[in-house]
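Removed from the display is one protein chain of the complex; every other protein chain stays in position.
Right after this comes chain A.
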């Protein structure tokens, strides 16, 4: 993986982290207000979910360069 590619992957990771964190927080707030009488734990849970999704995406993105990809040849 070249330095430029690695830098781009890290940029994507950070942007995705911000998006997922915001989404998790937002959905946590919605659930907290609608179902759980404005308690804090759904908000924390949603934020944690968002962080976890961002971490997992980042991990896959950084590993994808080294994972072998295969194609199944079509039978003629």
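We take it that a contact is a pair of C-beta atoms (placed from the backbone, for glycine too) under 8 Å apart; a residue touches a chain by one contact, two chains touch by 3 or more; residues count from 1.
We take it that contacts and distances are computed from a predicted model.
This figure omits one chain of the complex; the name its UniProt record holds, of "Mitochondrial import inner membrane translocase subunit", "3-methyl-2-oxobutanoate dehydrogenase (2-methylpropanoyl-transferring)", "Protein farnesyltransferase subunit beta" or "MICOS complex subunit MIC13", is "MICOS complex subunit MIC13". Take chain A: the residues that touch the chain left off the picture are 11-13, 15-16, 18-20, 23, 26-27, 30-31, 34-35, 53-54, 57-58, 60-61.
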